[in-house]
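Working notes, beginning with the structure itself.
Heads up, one of the protein chains got dropped from this complex, but the rest are sitting where they should.
Chains: A and B, in written order; residue numbering restarts at 1 for each.
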Amino acid sequence: MDDFYKEYILDHYRNPRNFGHLEKVDASAEDLNPLCGDTIKMELALDDDGRVRDVKFSGKGCAISQASASMLTESIKGMRLEDVARLSQEAVLENVGIGISPTRMKCAMLGLKVLKSAALGEMASWPDEAR
Amino acid sequence: MIVTGDPKQAQIVADFPILAKPTSRGRRLVYLDSASSSQKPRAVIDALVHYYENDNANIHRGVYELAARATDAFEAARAKVARFVNAADTAEIVWTRNTTEAINLVSFSWGLGNLGPGDAILTSQLEHHSNLVPWQLLAAKTGASLRFIPADANGELQLDNLDQLLTGVKLLALTHISNTIGSIAPLDVIVPRAHAAGAVVLVDAAQSVPHMPVDVQALDVDFLAASGHKMCGPTGIGFLYGKRALLEAMPPFLTGGDMIKRVSYETTSYNDAAVEVRSRHQQHRRRDRLGCCGRLPPRSRDGLDPRA
Partner (left out) sequence: MDWIRAHDLRLTAYALDALRTLSSRGLAVYGPARAEDRGGVISFNFADIHAHDLASILDIEGVCVRAGHHCTMPLMEKMGWPATARASFYLYNTEEDIDALILALEKAATVFGIA
C-alpha cells in the first residue's frame, strides 16, 4: 500500500502539469471512463514536422487517471505524432511507476486512450504521404 | 475473526463462509457493499450443491420422478416468494433473472400495449439506470412522455406538485429505497394518489425487499421487482410481482419453450395460463446457465431470517 499512492502521484493529482486549454488546437479528443465517470480531454498543438509542440489536458477524476494523464503530457512534448499514436500501455505503466490493480487499469489508461485517439484522428486527415 | 458480544450476531456472521476468509493482504474481510450484491450463507451454497447432486432435471418437461422433484422444488420456491412479499396468489410471482429483467418485462409486455402518444410515464430523479432506461426507450417507442418527481439535496422526493405531475400518467415507476443515497420513498402517500390519477404503479424494490418487510397487498402496488443476489440468493434469479389481472392481459415477453400451446411453422398459440408459464422457459434456461435452482429462494429466505 505504501507505494500505491506515492507522493509524486498525489503531487500530479493536486498540481497537474499542462492542465488547461490551448489557444490553437491542432488535434484533440475527449473521453470518459463510464465505470467511474472520470473524464479527460487532450489538446495538442503541432509544429510543421508533425511533432507535439504543446499539449494541455483537462478533466476530472481519480488520482490515478489524473496523475497518469499529467505525467503523459510531460513525456510527449517534441514527440512525433506517429510515435504518440504508437505509445504502449507498458510505457505508460512504467511512467506511472506504481502497481496498478486490474480494477484500476482503465483509470490509468484513460489519458493514453484519449491521447491516441487525438493523434489518430489528426493523422487520418493527413495526406497519405505524410503518414 | 469477528469479536462480537452478541452470540446471535456471531452465529449469523459464522453462517457466511466468505466472511471468515482473510483478504490477500491478510486482513479481515469487511464487506460493506451488500447494496451491490450480498454474500451467501452456507444454507444457500449447500442448497445449490444439493440440488445438482440430487434433484437436477429439466422442470415442467420430464414425466420421470426426478423431473417431478425438480418441478416441485421450483414451484415451491415460487410459493415461498409469494408468501415472502404477501402476494395474494402464487401465480403473481414471475421468475426473472433480476430486477432489471423484471422491469424490462413490464416495459415490453405491458408498456408497449398500454402506452401511446399523449400518455405519460412518471418516475423520479433518484432512479437506478435499470428503472430509467427502459422507460426512456418505451417513451421513444410509444410516443409517451417521461416525467420526473424531483428530489431535494438529501435525496428526498418533493411531492408538492405530485398531483399535477400525475395528470395523464399511465405508469408510475419508482424506487422504494435509493441505492445511491438511501432515502425511502413514502409509498403510503404516493401510491394512493397515483391510483386516484389512474396510473399503474411499479416499484423497484431491489433495495427494500432484502432489507425490510415488504407487503405488496398493503402497499397496493401493481408491479414490484427485486433481485435474489441482493438478498442472500444466488446470482441469476429475481422476480416480478404483478397483480394477476394485469399479468393475464400481458403477452409473453421472451418467447419459446413451455409457454407454448401449439406451434406450427407459421404461427403459435400460447397457453391459457400464460401468466404462470411465460417466464418458465427463460427460467430453466438461465438456471442451467447460471447454476441457480428453484430450491434456492426458500433456503435463502431462511438464511435471511435469523429467527427462522
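To be clear about the criterion, a contact is a pair of C-beta atoms (placed from the backbone, for glycine too) under 8 Å apart; a residue touches a chain by one contact, two chains touch by 3 or more.
These figures come from a predicted structure and were not determined experimentally.
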Please pick, from B:98, B:114 or B:130, the residue that touches the omitted chain in the full complex.
B:130
Touching the hidden chain, out of B:57, B:162 or B:184, is B:184
For the full complex, which residue in A:29, A:64 or A:114 touches the chain that was left out?
A:64
In the full complex, chain B touches the hidden chain through residues 2-4, 9, 12-13, 15-16, 19, 22-23, 25, 27-36, 38-39, 125-130, 132, 151, 153-156, 177-184, 207-208, 210-213, 304-307
If you put the missing chain back, which residues of chain A would it touch?
1, 4-5, 10, 14, 35-38, 60-64, 101, 103-104, 107
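As a working rule, only the chains that are shown with their structure count from here on.
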Taking each chain's centre as the mean of its CA atoms, how far is chain A from chain B in angstrom?
43
